[in-house]
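Complex shown without one protein chain; remaining protein chains in place.
We call the chains A and B, going by the order they appear; numbering starts again at 1 in every chain.
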Amino acid sequence: MTVTAPLLEVEDLHVRLRTPRGTASVVNGLSYTVGAGETVAVVGESGSGKSVSVLALLGLLPAGVATVTGRALLDGEDLLAMPADRLRQLRGPGVGMVFQDPMTSLNPVLTVGRQLVEGIRAHVDVPKAVARRRAVELLGEVGLPGPEKAVDRYPHELSGGMRQRVMIAIALSNSPALLIADEATTALDVTVQAQIIDLVQRLQADHGTGVVWITHDLGVVAGIADRVLVMYGGRCVEDGTVDDVLERPAHPYTRGLLGALPDLAVARADGGLPDLATVPGTPPAPTDLPAGCVFWPRCPVRADPRCETEQPPLAHVRGQSRDFGPSLAHRAATWCAEDGGAPGTTEEDR
Amino acid sequence: MTTPADPGPGRTVPSTQPAPQTVTDRPPGAGSDTAAGTLRPARPRWRETLGLLARNPTALIAALVVLGMIVVALLDEQLAPEGPNEIDVGARLQPPSPDHPFGTDDLGRDVFSRVILGAAVSLRVGLIAVSISLVVGTLIGLLAGFYGKWVDDVLMRLMDMLFAFPAVLLAISIVAILGPGLTNTTIAIGIVYIPIFARVTRSSVLGVREEVYVRAARSVGSSDVRLLARHVLPNAAPPIIVQTSVSLAFAVLSEAALSFLGLGTQPPDPSWGLMLSEGRGYIELAWWIAVFPGLAIFLLVLSFNLLGDGLRDVLDPRQRTAMSGGRQ
Partner (left out) sequence: MLIGVSIIVFALIQFVPGDPVRLALGTRFSQETYDALLERSGLDQPVLQQYFTWSGRALTGDLGVSFRSGEPVTALILERLPATLTLALAAILVALLIAVPLGTLSALRPRSLVDRGATVLSQIGISVPDFWMGIVFILVFAGTLGWLPSGGYVPLTEDPWGWLQRLIMPAIVTGVVSGSVITRFVRSSVLEALGQDHVRTAQAKGLPARQVLSWHVLRNALLPLVTVTGVQLAYLLSGVVVVEIVFAWPGLGQLALQAVQARDYPVLQGAVLLFALVFLLVNLVVDLLYSRLDPRIARR
């Protein structure tokens, strides 16, 4: 990770959606960077705005409903400001995307090969036969057995894991600089999940792709990420290297997730990392966000009077304020980081 | 040909969804209660339903038009300025004027009066015919859906056969056997719309049949009749109610069509369809004879259809897209 301009630089991203119950502020001032070859995990409960935040980057939100503001520089070009046609050109070669549900994310009435070929030919002017040969290669690369035959199969003839491999092949078919995986392994069983993660890591190593991995599974985060960004209520509440965030969590929410606050969460019986659903209560409605800290309604700490009234800024975690540069900094948006954020505290508490 | 998903030629149901969607269709009232674990069936809440309907301006206007037509039909003699068959040869083929708002026909009869009196005919035929199909069709659908197996097979196959004939042609054939006239037309239309009600009821019952409260009632030994009447039918009712409104539209349309063909109402009685066919010969001389009764048919049919749509939105939101229409 050399200090060059990052591959993706998201700055102050806001997404508002028009809903029947009023305007929902789904993403509120999100900023982060992803370097080439780096994996950033975005974690959060469902409804935290993590999927919307990446769909917004590629203009995949319904046009009449969503308002997106902010900047998102991919190799210096602002995805949010460019004309629709340029954005279309970047979908694929610039950013490849893998979606959550492999059962519904492939078109059921077209063969796997066709869906790969049309993606390739949308960006490179090659004859069908050439694109097809490339499709077979790609299917082999993602580990589909018998790619020459699989290319003529329909999605329903493949298992869930195989379909997700096809999705990855589609996402990689134009050698994207950035790969976004939106809950890409959530619908799969554990062994398949591990295979898919292996696959992405291998491909990433081969091609130097930057990866944004969206998940609510902290186990996956520990296995794959260089850096972690914790989202809550449409905001980034904590980010930093995977070691910092998972071992020295500063925000009460993150600590709750990791079992560092005993009255908030229960560590998994098998000793593994818990799912995000373990914090009691539900996230705030995006139509009606609290005035102060977004986590305040569910927070058991509330150690500062400003918690209820004033939004905490995303600041460097005290006690680790050595400057590692932006990509290694550990930051959290909370008024209550002091006692929990220091290294070692959590170890003693256990 | 035993499952709803069977793509056999006779089973292509008028529900526009190709998937075996019938099994999952449930009236909205049923879902929430069972999810909460209650065993009580949810009854259609009339007050709430009417309230919701009143907030839908289109449906409200449609309901008012239907009501208005009913009032007109009930008051017919008082409202009509002239008797339906008052012949005034001196005033033949008069264009619309203050004296004759809709003009006069080839015998000098007042078209406005005849249109008003025709409302009673249309509504009476529509209501009686739909009552026939509603009662018979719902009963068949109830039995087929509730008992399944061979009962379902036999009954629904019979319905499929009836469905293979174009409705108007079937009605014509029935009238041909029974002989022309208003009563026979009503019976014919009633028979033609039985399969639609049978299908709608059956698919609705299939959704309700396995609900917790039905199984609970069954387990405490409720008799089948009690089970059907108290638990199954009330919860399967919303789609049937919607279908009733839509069918009224088509029954009115069918009566007009049959009368137009000379098989329904016989002259000199005023019926919109008959007036259309009488006015047809004078269409270039006196357009008003055919146009006004046509508008009346259109207005009544449109109102029943819009009312049906409004009811569908309120009672059966999941069915919104899978409109069957049932234009026959």
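Everything that follows uses one rule, which is that contacts are C-beta pairs under 8 Å (C-beta built on N, C-alpha and C of every residue); 3 or more make two chains touch, one makes a residue touch a chain.
From a predicted model like this one, the values you see are computed outputs, not experimental measurements.
Among A:S25, A:S48, A:N174 or A:T215, the one in contact with the hidden chain is A:N174. Which of A:R71, A:H123, A:H207 or A:H316 touches the hidden chain is settled by the complete complex: it is A:H123. By the touch rule set out above, chain B reaches the unshown chain at residues 7-10, 12-14, 16-18, 157-158, 160-170, 172-173, 175-177, 179, 249, 253, 256-257, 260-263, 273, 276, 279-280, 283-284, 287, 290-291, 294, 297-298, 301-302, 305-306, 309, 320-323, 325, 327-328. Where chain A meets the chain that is not shown, the touching residues are 55, 58, 60, 88-93, 96-97, 99, 101, 104-111, 115, 118-119, 122-123, 154, 156-157, 167, 170-171, 173-174.
Following the convention adopted for this analysis, only the chains that are shown with their structure count from here on.
Here the spacing of chain A and chain B, counted between their Cα centres, is 54 Å.
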